[in-house]
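What you see is the complex with one protein chain gone and the rest in place.
Chain naming follows the written order as A and B, and within any one chain the residues start at number 1.
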Amino acid sequence: MTKLNTYEAAVAAYEPVLGLETHIELDTNTKMFCGCSTTFGAEPNTQVCPVCLALPGALPVANKAAVEATIKIGLALNCRIAEWTRFARKNYFYPDMPKNFQTSQYEEPLCEDGYVEVTVDGESYRVEIERVHLEEDTGKTLHVGGATGRIHGATESLVDYNRAGIPLVEIVTRPVPGTGALAPEVARAYTAELRDIVRSLGVSDVRMEQGSLRCDVNLSLNKSGDEWGTRTETKNVNSLRSVERAVRYEIRRQSALLDAGDKIHQETRHFHEATGETSPGRSKEEATDYRYFPEPDLAVMEPGREWVEELRASLPEPPRQRRERLQAEWGLGDKEMQSVVNADAVDLIAATIAAGASASGAVKWWLGELSRRANESGAELGSLAITPAQVAELQGMVDDGRLNDKLARQVIDGVLAGEGGPAAVAAARGLEVVSDTGALEAAVDEAIAANPDVAEKIRGGKHAAAGALIGAVMKATKGQADAGTVRQIILDKLS
Amino acid sequence: MGERTIDQTAAHIAEAIREGRTSAYSVTEAFLDRIDAVDGTVKAFLHVDREGALATAAEVDAAIAAGEELGPLAGVPIAIKDVVVTKDMPTTAASKILEGWIPPYDATITERVKAAKMPILGKTNLDEFAMGSSTEYSAYRQTANPWDTGRIPGGSGGGSAAAVAAKMAPLAIGTDTGGSIRQPGAVTGTFGAKPTYGSNSRYGLIAFSSSLDTPGPVARNALDAALLHEVISGHDPRDSTTIDAPVPPVVEAARSGASGDLSGVKLGVVKEFAEGSAAAEPGVVEAYQAGVDQLVKLGAQIVEVSCPSFTYALPTYYLIAPSEASSNLARYDGVRYGLRAGDDGKRSLEEVMSLTREAGFGPEVKRRIILGTYALSAGYVDQFYGQAQKVRTLIKRDFEAAFGECDALISPTTPFIAFKFGERTGDPYQMYLADLYTIPTNLYGGPGVSVPVGLSEGMPVGLQVMGPVMGDDITYRVAAALESTQETLLADTAPEIEGK
Partner (left out) sequence: MSTISREEVAHLARLARLEVTDDELDAFAGQLDVILESMKTLGEVDTEGVQPTSHAVPLVNVLREDQPQPSLPRDAVLAGGPDTAEGRFRVPRILDEEA
């Protein structure tokens, strides 16, 4: 059983230093060094060729779109784009890596020296980017015979090379000191910001759950004023929440070891989603002699000024800037905007407004009813089976008085159940507000007759008493009346 | 020249087929029969594709009958070094680790040979993964030198050179990383050309040392080699290191050289090649010097040039080549293709990989993998690989300076004649010396040809002509001029081989 300190005790005694390495799979049509398709989910080993299978004699040719996407990421992260850059071979044996070396970059990455600004609890932090480089992904290994599908206990493994050679961008931060107790939140905010930046560029779908964005979290602790401690590297942390948890766990674990006078080993650790714990992997010293050397099968790259400026001109508005603009346009307070960001609803709301909804209406649906539904089903907001255009349509029906909120929620049920768009669902389920004044007037007359004392109070000027009669009418019409209209009819009749 | 089909040059054969004086089928059959008759003795081939070759030949004959326009070597059979990938035909790199592997794709060179409608006779022997200078490191068989079957045919392309020397093929494909086309050419009395690096595609050439490997033609004379050179050369979008520029006019150069006029041509002799331990054995020097005298008679002017960095060529090569090889050969792990050894259901993948590579690689390959691993390992990469790449720059500068003073450089191709089997396998360094004069060209990247110049102790000697980058034409011109001084091609004076 690993000994842990409480988080509070840990951060009171030690200062954490963070570091993040993020791998992002690019959304190109073809792989990094061959023309194989990158479509997700194909039958195993159907998207491979002599190059990405590393058949004897095959040679790589670099994908221009991947190079451009990497430069765009570098520019969006405020990096300097190299004037001269090349690929290098990282040599190590592993069965999901066909060549038994990864074509990557070493001393001459495409992009260097950038930064990302993140805000946590109103405080701004600048996370410095050391490098952004381009490499290739590995294949996928299925571990068979073990109890859990994990490598330990497996009797054999099965390898599929469809993913091998998909372009991968690696983004490495410099060590981030000075975050104190907020280290986990800063790590999370950085990852979220990076994801938003890359998504805004349209070069990757950055889906953590599909593995197109993967994080390695480095962490060390030191006593105030001391040199930085030995770091651990926790691999494959694959959700924003996990990034936060992994940092928190390592702070608690390492501080307990240091308190006991033990040393931290520089090692790779694995994160376990289920428990939020990390466990040691292969230790660094025995395995990492990657024998990097310049890739002789590829030409060097010199991204000229003109090319880089052309790419810079194509960059969209940075997400942080865009958020500030939208917050002002939508008239939201800081807290409310933070909720929108946390719910990952910025783009959804923007799209809903673009489809014709008011800002308040769009925010209301996505942060309210739809967030609630997403939470209930454990899904992400964006993966709900309702489009921004449909939300705008729904809001339009409410604005027109054709739906009230209660009916609108029932319409959402229908849309999410795949019954069609809001108008179609309302029609099919008979969920229109009753606007036939004849029918409403009859219902009002009935309610007045049934509640003579209430009617008397209203005649006497107590308009607030109308609520009781409205309730009765709503009940009689099964909620399909518009409360405002009903109130008006009542007041007209009783004054 | 004799009367038999197999005695004819490729140029003559091609012409005879085009003009209907013979058929591609009968030509191909003649070479296949020759293989049947003498390859039991020479052992140049690892695989012979009689059916495939005859089928291509029949297509050529049909096309000619139909009046179709065909390429300059249509119907001329060819042998391919077994380090070049051929679809649906075994390709082994003469290694046990690829025994039984049938490639699902063609090398660019193979595609070009097929597009030229040249019947592929089969695959020729080599030192495993092209690492060696004698073909003794083949995992399969020991190829004999047709001039003396007790001697090596050179290497690594001993199979291609011996096949052409023994008239089992009029043309062959070789590959040259440190001399593997030129040195076998020299010791078998055949013509071999290493083109400018990047003017020929390496796509489908099983990599030994990526920044040095160059495929090229093996032939009986300069014109035949030039014809093949133009068939296989040129930019390839699948090889990022190929040069997107016109192929130098080597056929024209070979033809103009054959007129025997070299007036105005300046040839440089590298001072450092003649000094101390770098000097060739006396018999080789004698034959080479006779060739130089002939060149002077043709009008060439000889100048001495100094290339001081050539002294470092051998150690530079033996850092770069094994470093790249150790990485290039990592893919042979028994997972996706080739041999797997030791998989008893209990051993781990790591153990099975190591046992596979132990069983699949021969001693020279292992030696170079370990040397390369060492040279690249932590703390040494700058000292070794990095330093070697810088010395390469110095060697390149020496070449460039030399070409400021002359049009081409000449030297013996190799310091010694074909040695006897086993004579140098005990000491790797002694073997490496065979490539002393050929390696600088690979490091520089320029073209080099070896042309037969005479005999020493009854064995062939080659003269090397080295040109500037993309100056392949001058090397052909000088070589063809030298050939024009010989009454018969040296290849035609070889002793008749006893069939087995």
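Criterion: a residue touches a chain if its C-beta (ideal position, glycine included) is under 8 Å from a C-beta of that chain, and two chains touch if they have at least 3 such contacts.
Quick caveat, the model's predicted, so the values are computed rather than measured.
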item	value
Per the touch definition above, residue among B:R392, B:R424 or B:R477 touching the missing chain	B:R392
Hidden partner chain, touching residue among A:T46, A:Q321, A:S360 or A:S377	A:T46
Hidden-chain contact residue, picked from the options B:P104, B:G299 or B:P495	B:P104
Contact set of chain A toward the excluded chain (per top definition)	28-30, 34-37, 43-50, 53, 55, 61-67, 92-95, 141-143, 145, 151, 154-161, 235, 268, 270, 281-282, 287-289, 291, 294, 296, 298-303
Contacts of chain B with the absent chain, listed as residue ranges	101-102, 104-105, 196-198, 211, 237, 240-241, 243, 309, 312, 314-316, 318-319, 326, 330, 333-340, 343, 345, 347-355, 357-358, 361, 363, 366-367, 369-371, 373-374, 377, 383-384, 386-394, 396, 427-429, 443-446, 469-470
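Just so it is clear, only the chains that are shown with their structure count from here on.
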item	value
Interchain centroid distance [CA atoms averaged], chain A/chain B, Å	56
Chain A to chain B touching residues, read off their complex	50, 53-62, 89, 91, 93, 95, 98-101, 157, 159, 161, 289, 291-293, 296-299
Of all residues in chain B, those that touch chain A in their complex	84-85, 91, 93, 98, 101, 103-105, 107, 202-207, 209-211, 237-241, 323-324, 326-327, 330-333, 335-337, 349-350, 353, 373, 376-378, 381, 385
